[in-house]
Structure formats: structure tokens, C-alpha cells
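Heads up, this is only part of the complex; the chains shown haven't been moved.
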Amino acid sequence: MRRSELSIESRQRNEFIKLDAHVAKAIADSGVQDGLCHVFVLHTTAGVTINEGADPSVMHDIGTKLAELAPREGRYAHADAERNADSHIKAALVGSSVTVPVRKGAPVLGTWQSIFLCEFDGPRRRQVVISVIAG
Amino acid sequence: MRRSELSIESRQRNEFIKLDAHVAKAIADSGVQDGLCHVFVLHTTAGVTINEGADPSVMHDIGTKLAELAPREGRYAHADAERNADSHIKAALVGSSVTVPVRKGAPVLGTWQSIFLCEFDGPRRRQVVISVIAG
């Protein structure tokens, strides 16, 4: 078992940041050949998801749909100075972690799959914990 | 590997119940210092999620949004005596488990993160299985 912590800086309020290289490095550094890799964000207004990494328009559409389902302006109880109820809702829909298989010291992903940190209330610095567990 | 089973009683149809103390205890009892903890609900009209535990208005907003996306009254095929198609849909959106890292015999969570059992068809007694796996 090896654990890495990343500190990722987002630049926009809503942004999807590819973590593939970080995850591949964490697995390589761990020395684990076969097992599982868990990628977890330590925040409640951000998420982690897997989707298409080749055509950026896919993540754009996902972001647009999430903003349509949970618009920033709405009747929210959590109407504090941050006005980020929408960010918490998006995080709940997307989830705060993903787990992927590890084989031959690398993540097992499909041709089009990338792992994304989902920023829903940036710009901010975000902590991501990557745990690699041997099978 | 150590496994705990919780039996949690909900009191409302829709309710978010904090599991943090149960999860921390299950990890402490397991003796596992480093690894992963998987929290899983054995039902199809309930879920498990991670979001803000400090300000209850956040979970309130998440519940309100889920009820807006999947209202109880709607044109559902699953229109049985229970009228709980909405509960199944909410469970599908939120998911039935979360996994968190374990470090020094404790869950690794961000400052604002809590683990919630999501009751979508209560009041009921719900079974939650916590598995702690060493790295």
C-alpha cells in the first residue's frame, strides 16, 4: 500500500482537470503491479469522475448539463456568502472518488477513459489522495 | 480485513444520517492502520454519499434538488403500493457505496467531509456493511 497526495490548483469556477499522468505516476511509484487504485478528493464542492479524455467537448457538455440541473442561482437554504449550494449538489451527483484496476504497474482504463478532478467552486487549491493497494 | 454491520433506523421518508462515528469506530476496531474503508448500504432505495457535515443546509439543498429531479409523483412504471420509483432513482444518482482512505487507524476525510446514509424511502431500518481492508 502506498499513498500519494496531490495539490491541484484550479483556475476557473467550473473546470475538469485531467489526473491521468498523476495517477499513472502514483501507481508506478508505489511499486504495486496488480491491485486497485483509489482517487479521492478531500473537498465537498469538487468531485472525481471518469469520462472521455480525447474530445474536450464531452466534458464541456457534462459541465453544462450539471449547471442546468443545479444552476448557481436558485432557492437554496445554504445561501451563505460563498453561494455554492450548486457546487455541493454537483459533487453529490458526480461523487468524490473513483477506483480503477491496476495491472502491470499501470491503471487499467479504456481507450477513451480519463480520470478528472471536477472543480465546481474554483479557483482553488484542491487536495487529492491516491491510494494504491496490492491484490 | 474486518467487517462490521450496522443497523440504522431512519425516522423520515427522506433523511441524511451521519455515519462518521460508526465508520471511525469500525476502522479503530479493525486494527487496520493503513488501507481502504468501503461503506455499502444493502438496499435499493437508499444510498451513501460524502458531503458537508458542518452546515445541515447543504444536505437539505441536496435533498431538495434530488426531489426536484425525481419527484415522488410522476409517470413511473414502478407504480406499486409503495410508490417509491423516486427513491430508486435517487439511489441510482447518489450511489450505494463510498470508499475512503484509512491512515493511522482513522478515515482520511477533508475538513468539511462527512459520510451520510441517504434514506430515500423511510422511515425504515437499514443495513450498512463496513469493510476495512489493509494495504
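Read from first to last, the chains carry the letters A and B; within each, the first residue is number 1.
Everything that follows uses one rule, which is that a residue touches a chain if its C-beta (ideal position, glycine included) is under 8 Å from a C-beta of that chain, and two chains touch if they have at least 3 such contacts.
These numbers were taken from a predicted model, which means no experiment stands behind them.
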**Given 2 visible subunits, total identical subunits the whole complex contains** = 3
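Convention: only the chains that are shown with their structure count from here on.
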**Item:** Approximate Å spacing (C-alpha centroids) for the pair chain A, chain B
**Value:** 20
**Prompt:** Which of the residues in chain A come into contact with chain B in the complex?
**Reply:** 1-3, 36, 38, 40-44, 69-70, 76-80, 85, 88-89, 91-93, 95-97, 99, 127, 129, 131, 133-134
**Prompt:** Given the complex with chain A, which residues does chain B contribute to the contact?
**Reply:** 34-36, 49-52, 55, 57-58, 60-62, 64-65, 69, 93-95, 98-101, 103, 108-113, 133-135
